[in-house]
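Quick one: structure below, then a few questions.
The complex is shown incomplete by one protein chain, all other protein chains being positioned as in the whole.
To keep things simple, chains are lettered A, B and C as they appear, and every chain counts its residues starting from 1.
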């Protein structure tokens, strides 16, 4: 039962509801992974699912990520809609071959005869003071791989809607859950439809420049826009929501409307999703641009330890600095 | 003994020589992987090494890529300079976690106390009529990962020089060997020094536009430049050689000199190395550009079967089409 | 604390029911299959051998891109299919084309991958045969998933999952055996130990007493069988399928056989093994062994031999016809199956190719 009145809830709550509602709606939806049963997941996203749906529909597996995804692929080949949880971003890497060589390619391999309605949930990215391997922003690996959808919500309502859509998708969806947003609360009416996978949204209107962000970077971009407004500069904020498919139309329209843009992302910049956004928007909007699109991203370094992560992550100041560099003298 | 007179040789010959010369020069260099011993590798790159250096210096392993790379990491931790061969690009994926979570991070993790002088050789990319999983262009995964060097030669002389440099590097190098260039022959004087890792070179001068390519795309770019010359257009060709570190200076100077550019790469374009090149060159050369930089890349699809691969790979015609679109009307 | 472990270990020697001279070998606990089954196996063996021969010929003629032959392993190819019921699934590797055809898949569709037309040709959902797996051992996990889904729905499906000796070294082999064991999933893991992984001999693959000795480490009952003895294979695999179907969980069977030919046509085995090593295996050929036995038992007359040969020849003819016919590759296939609904990017990219092709036509 989803609530009708908008409710203050965390993204963790919203994701848990999405799983529960999907499992109620469709018997073929099953959820498994490490510690997702009795414990409810290390972030409690699967809390209560085993209690409600039983051991057969939400269960713990042996500790092996390739095993988890490989088994999910087989189950999806045979009529189920599996959802798997990789406990942390870097612990999805053992499943990389299964993801790249099979999950992404099965439909294509069989010309549509074998489809894999499958969701790979990954608590992802940093900002939580986690030790090594617990804070990787791995979206570029997935976004570069044809055959995968890659989605990253930035608030509870979207988390609910996108996860429901991912579960209903006939194709594999890598569902990236920004860990640092799990427990921030906001108002969400889960009965409202959310835009489908593949749609970006303008989160904040603005006229001077466009900030393009997704997942954990969206709240920072919004903060930066707020701060800029104090200083008299009007920044538009676009939330990609879905990295693949990419919403060229919304993003390009936004950039054309301001003529300036900064892409904000936590991941290392080199050969990344942010590079793609710069490249494709520039290819399409070149003559509308007053300045080259800038990137504010994580550095090209391994994710730092807790004591230093604040220097690595995109910050309001760093975004505002980048905006300042958008060659306003040409305006 | 390397030859002093320039000699016609294949890239496969050159790579084999580089391995042999490096193993002669340094006892701590060892080579292992699947079928690299008696067989000499499925592409014969390790031909004769076991015979010359013995079972302890060039050997076959059990069939497990994570095992191969993991063991190499340990050997590198303990004084050796291991070179491993992943039999084909897609068969490097099982080693992904070892590569991303350890090879790339060990030096950083230990603040320089543990270094990994280690080469991961990957016969890579397509154009050889290979069946599924034998033709992936996987460089974006590696290039996006801080801590790895990523190198791709485009001719025998470079293959020799870059592989020697990779083996001497104190850091892990992903060494991408374009399969389709293995057996093409060209003149090479292996005694000449080649520019170090991290240096791009201008392979062909030109004044109207710049083609930026690496690895298997370089010969196509050169062909396209030749064809364009016939039509009276002068195309400059830059060979990146090293994707990481990236040679901003050479690439940007080249693009500034022409004001127009096309990036050519076999890999799918989305969130790729080619996206990075577009993004970073645009960021740096925006006001020198007469048109947005275009990309001619593989499509965002799984690598196609032999019968269809010619439609997927960058071709001379497709490059010339892209050059035609560089808004010459603004010239 | 140790649960009863003895039954998890394989026998010291592989089970053999018909020896290399075609004589029956009495074996406690393993009965000779009934004559009917053996005669069917004979027909299937003849077809499988013909399939291998014809595929090799088609490679030489340039009609197939590559062929990994199962010549000499046909008893394994045939038995692992013959023990399955209609609703069961087969998970083959690139070397198991003959098994796929024995399962009833059209031979031309079975060769789509190796011909280079597309990554897979037949319909897994109607044939219950998974696409041939190239990335070693990865499909064993899919087999576990298919079986687990069936079990959750209460279906009596058993999954036959094939791999080679080399593939047992991959992590996915380990994870598949373990998942199947923990969830008591009805999968029969069938290793065709043909002594080589391309050029790498078994001794470089494992130091274990046998590959079947891996079973106990997962709590999976294991058995070893003579891989050139189709009778023993039918019995051992048949029992394994029955136990899996009865809810006793996964089973591990190692067949001892030999890769008589090159890894594929692209391989040169002289670089890593001598003819002397191969020769003895030729006299252990699975077909002569069975036909000697059947002849001795009066189960095989000239008429049946001729009929089987004729059927096999028909199969070969179908292969030749199908593979000599030119197939038109459709560029739209490049883009049509990446997702259920092509993205706008893929539509743009398809349009680019369409435009190029139309311009080529004009020229």
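The definition used in the following text is that a residue touches a chain if its C-beta (ideal position, glycine included) is under 8 Å from a C-beta of that chain, and two chains touch if they have at least 3 such contacts.
Just so we're clear, the structure is a prediction, and the values are computed from it rather than from any experiment.
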- Message: Please identify which residue in B:36, B:66 or B:225 touches the non-displayed chain.
- Response: B:66
- Task: Provide the residue numbers of subunit B that touch the chain removed from this figure.
- Result: 30, 56, 61-62, 64, 66-67, 69-80, 82, 94, 97-98, 101-102, 105-115, 146-147, 149, 169-171, 198, 244-246, 248-249
- Message: Tell me which stretches of subunit A touch the chain missing from the display.
- Response: 34-35, 37-40, 42, 60-64, 66-67, 90-91, 93-94, 129, 131-134, 270, 299-302, 304-308, 311-312, 317-318, 321
- Message: Tell me which stretches of subunit C touch the chain missing from the display.
- Response: 1-5, 8-9, 12-14, 169-175, 178, 181-182, 184, 203-210, 213-220, 249, 256
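Keep this in mind: only the chains that are shown with their structure count from here on.
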- Looking at Cα centroids only, farthest away from subunit B lies chain C
- Message: On a C-alpha centroid basis, what's the spacing between subunit A and subunit B, in Å?
- Response: 31
- Flagged in subunit A as touching 2+ other chains are 66, 94, 97, 101, 105, 108-109, 146-147, 244, 246
- Multi-chain contacts in subunit C, i.e. residues touching at least two other chains, fall at 118-119, 135, 171-172, 333, 338, 343, 345
